[in-house]
Structures are given as C-alpha cells and as structure tokens.
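For reference, the structure discussed in these notes is given below.
For this view, one protein chain was removed and the others were kept in their places.
For reference, chains read A and B in written order, and residue numbers begin at 1 within each chain.
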Amino acid sequence: MSTPNTMPNERETLRQWLLTQTPTSRRHARFAAIYQGWLTLKANKLAMIGLGILLSLVLASILAPWLAPHDPFAQDLANRLLPLGSEGHILGTDSLGRDILSRLIYGSRITLYIVALVALIAPIVGLFVGTVAGYMGGWTDAVLMRITDIFLAFPRLVLALAFVAALGAGIENAVIAISLTAWPPYARMARAETLTIRSADYINAVKLQGAGPLRIITKHIWPLCISSLIVRVTLDMAGIILAAAGLGFLGLGAQPPSPEWGAMVSEGRRFILDFWWVATLPGLAIFTVSLGFNLLGDGLRDVLDPKDAGDE
Amino acid sequence: MNKKSENLLDISNLWVKFPTRTTTFEAVRGVSFSLGRERLGIVGESGSGKSMTGRAILQLIRKPGIVEADHISLHGQDLMKLSERDMRSVRGQKISMVMQDPKFSLNPVMTVGAQIMEAYSLHAKTTKADAKRKSLEMLEAVAIRDPERVFNAYPHEMSGGMGQRIMIAMMLIPNPEILIADEPTSALDVSVQSEVLTIMDKLVTARGMGLIFISHDLNLVSSFCDRVLIMYAGRVVETCLAKELHNAKHPYTKGLLNSLPRLDQPSKRLEVLKRDPAWRDADSVVGTS
Partner (left out) sequence: MSNLKTENLNVWFDTGIKRVNAVVDASLNVQSGQSFGLVGESGSGKSTILRAITGLAPNWSGRIEIDGFALGKKRSNDFYNKVQMVFQDPYASLHPRHTVDQVLSETLHLHGMKDIDNKIIKLLDDVGLGGTFRFRFPHQLSGGQRQRVAIARALCAEPKILLLDEPTSALDVSVQAEILNLFADLRSEYKLTYIMVSHDLAVVSHMCSQIAVMQSGKIIEIMSVEDMRKMQPKADYTKHLLKNSMGYTRSPSI
C-alpha cells in the first residue's frame, strides 16, 4: 500500500483498491468492507465447505432438467426397488420404480423454495417485532413480548401441525406454518440486542439531531441486529429443513408424487429393512444440506459479529 | 531502593508479536530493564506496549501472540524456560498483578472472602480457619474498616475503590516479591485514587517488594514511583528518576509533558506533540538501575 503508483499490475491494484483503509467514495467503502469480510470468510475452511454444499444445492436446482438422468415422476414398476449402482439408476429406484437420483435433484428445488420463503418471512417478522418492542419499551414491549411468549410456549412441530391441519396440507401452508413458529426466537434476540443498543451514545447522538423512532429503528438499530440475525438464520436453517421434512414425513407437507426429501424418507420407511437406500439417500441429502448451512453460519458469525468488526 | 545491586527481575530483549493476516504486529520491540526493590513506573500512551510488557512477564499473552526474550529472570531463574505448569506457581506466588478495573477481575458469584481464601490456599496449604484469619488480616491491611462484613459480601456490593483494595489484598496475600499494577487507579475517582495508592505504597515498602506501576498518567507516576521508563511504539525511549521526569530530555517525553494542561500555569494553547518517525526506529534504551 505504500507505493500504489509503482504497481503496474492491474490485478494487484484492484486488490489494493479493495483492501484500502482510505476509501474514496461511498461505493468504494462498501465494496472494501464486503471484500474484507469475504477474506475473513475465505480463511475459514469449514465455512467454505458449507458454502460449497449450498452452492451445489442452488446449481442442482437450477440445472435439474439437465442434470437429472430421468423424469422424477416416471414410474417403471418392472424396475422397482433397484439397488445402488444399477444400470441407468446409479442411486437405485423407489417402490414405484422412479429414479432416486432424479428425484433428489428435483427435490432440491422444493428444499430451496421452503428455505428461501421461511428465511424471508420469519426473521423479518421477528426483527420487526423485536426491535419495536425493545426500542419502545413499556406497554408496547409488554404486549408484543407476551404474544411472542405464547408462540414460544408451543412445541414447533405441534404448532405447525395445527396450522397445517387448519389450512390444509401443502408446501405453501407448511412454509407458513414453519414461519409462524420460527419467528419468536428472532424477536427475542432482536429485542435483547435492541435493549443494549438503544442506550448507546450513538443512538443518543441521533436523538439529539431530532430523529424519530422510525428512523432510529430502521436506519440505526436494524443494521446492527441484522448481522446476528443472518447468522442465527443460517444456523436455524437445518432445523427448518428438518421441520419441513418432518411435515413431509407426516404427510402434511409436500404431497405425493412431489419429490420432497422428507416425503421420500417417509415413503422409503416401509422398506427400510430390506431396501435401506430408499429412505437413507434422501435422509443423507437432508443431513448434508443442514450441515452446509451450519458450517456457513459458523463462518458468518466470525465475519458479521459487530463486536470484533475490524478492531485489532 | 538503596540496595541497587540486588535485582529481583531482569528482562533482556523482550518482544511481543501478533501475527495478522498480512504482517506481524510488534507490540513490544526489544525492551530490556531490571527491577530491584523499588517502585518502577512504566508510562506511555495507548498502544505503546506498556501493558503488554507487564503481561508478557507473567506469560499472560494470549494466542496467537508470541513472547520472545533473551531472558526474563526472576532471581536468576529464567521464566521463559518454564513450562505453563511451573509458570502457574510463579503467578500469584512470586509475581502478582492488579488490573485496571476491579469489576472485571473479581468473580461476581463468589463472596469476597471466598475469593481471597482461594487465592491464599492455592499457594499455601493451610486449614480453612487459618485461611480465613489470614484473609481478614489482609483486608484490614488494605484499610478496610469492617473486614468481617466485606469478607461475606459479593463484589457488586462494593464500590470501585473498595474493589481495588480487595484486589490488592488478594494479590498480596501469597506474599509475592513483585507486584505488577496495570493502571490500578484509572477507573477510580481522584480522592479514592490517592487512598488506594497510599495503601499500595505502604504494603510494598513494608514488605520490601518490587512494584511495576503501569500508567498513562505522567504526574501520578512522577510523584508515586522511584524510577520511570517511558515507552513509545513498543520501545523504551527514555529512563530517568521519577522526580526528574519533569526535566526529561527525550523530545517525546517533553512533548507529552507539555501537552498536559496545568492548573498552576495557564496557557492560551496547549503544545501539540509532533511525532518524529525516528523515535520509532531508535534503539530501545536499557532500563537497568
């Protein structure tokens, strides 16, 4: 950094531009912050493995029609319950002779869909409720947090079951049910953080500029809560996938013949003693993706934790 | 003070390094000094490496930090060569440390008495009754009027000045030869500060201990200590007798002194310290007495 103008190599200078401690524009500052976060994440090997798993999941779901060797719905009763490594069906077939590999690949779309929707709904509701309750305090706080407590008091799957029972089975309803049961922990967390942030001097300082509660919550408190929320969400994703799979397993989530992983485990359960792979392979897929989220979440915690943001 | 030949501690070429992603940050760069039965002050600004020096002596630098030295000898025994296990018996028993904020150094869920007794029994095998008697004695020695009450109290019931006295009691109970005090009074109000210093001064002098007093406060160090090391950027730039600190020669020390506002001498503008890059590169001054 000491001699930036004697560096003709363009790659070097881009790196320097990103690593600078003296950014020259708003965009530059943002890019530099993101790049330095990326370097920290990159140094964490396990997190990179997690990221790799999740990227493969995304790729698999995008490229499903090209990757899958068979139609996931095509039944072939003559070739049912083929073992691993059979010709044309590397991962075998299920009880209706459908190719398990193809079903797993198409199933990644459903998993991703559930994950994305839940990850959008639950933390946002939780963030909103938690920060408003924490910042406003008093009456608002009491009411909002008691509502949160009511939701927290039910076991997640039981509550989800009740919702699905009321709304009818199906992926969308499963997502809504899971989201409704997933937001209270985020609300609690956001509230706890808000309580410490709201008495900080930098919040007092904006109050002295005449800023109202809406601006303080959205522009000053949210950015600080979001990072720990993201970490928490990625760590919770495993649980959410399992909950979705659990609903699928109980026949209340995705409906047959949709290749949802939980539903696949459920179907395979009948043959688990003689044809173990039918239930095990989707189970392994669930396990791998959950692990991926957990590893990435751990790595993100190191990057996003505001407590050690850049202090040497 | 008069037995200058007898050095308790002798440190030669001490380095503390922290490897970072791109480079190695050197917090302490080749510091050498010795400590007799005296009050040695180490002053400097934040980041000068003064606290790191104190911690390095007790090998309290956390990973990935690295401590290197030719030797850190306590009565001729090189602490650098000791295992972590042996080092534990040095800490507390031979060299003790008092930190800046008593709030963070006392265990909030144990009574004061239990903590002092624990500190004592770790180093001396005695009966409970004896440990208690000794603890109460020690609390009395740090000018706590009602030792019985304090003995049974929890740290949060104590004020900052009380907490710091308790820390001193706890650190002095194994009868160490050296006390390292890292900004022991910066979290305290001025009036409490002088009481705590008086207690520390009395105990250290009465027991013939060596004291390393780490502080950013030049006035305090010059009035409290016998000898002063002035640190800048991980090195000792100057060493002098405490009472002669105001006649210091090094431009950095002079600059620091001049940048202090003074009650007795009004000035329109304060002098601003101009940092010379050469100070950073100059060799460390050897601080042996």
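Heads up, the rule we're going with is that a contact is a pair of C-beta atoms (placed from the backbone, for glycine too) under 8 Å apart; a residue touches a chain by one contact, two chains touch by 3 or more.
If you're wondering where the values come from, they're calculated on a predicted model, not measured in any experiment.
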- Task: Identify the residue among A:Lys45, A:Lys219 or A:Arg269 that touches the chain left out of the display.
- Result: A:Lys219
- Note on the structure: From A:Pro65, A:Gly138, A:Pro155 or A:Gly210, the answer for touching the chain not displayed is A:Gly210
- Note on the structure: Across the whole complex, the chain not displayed is touched by chain A residues 21-26, 28-29, 33, 200-202, 204-211, 219-220, 223-224, 306, 309-311
- Which parts of chain B are in contact with the chain that was left out? 45-46, 189-191, 193-194, 197-198, 201-202, 205, 216, 218-220, 222-224, 255-256, 259-264, 266-273
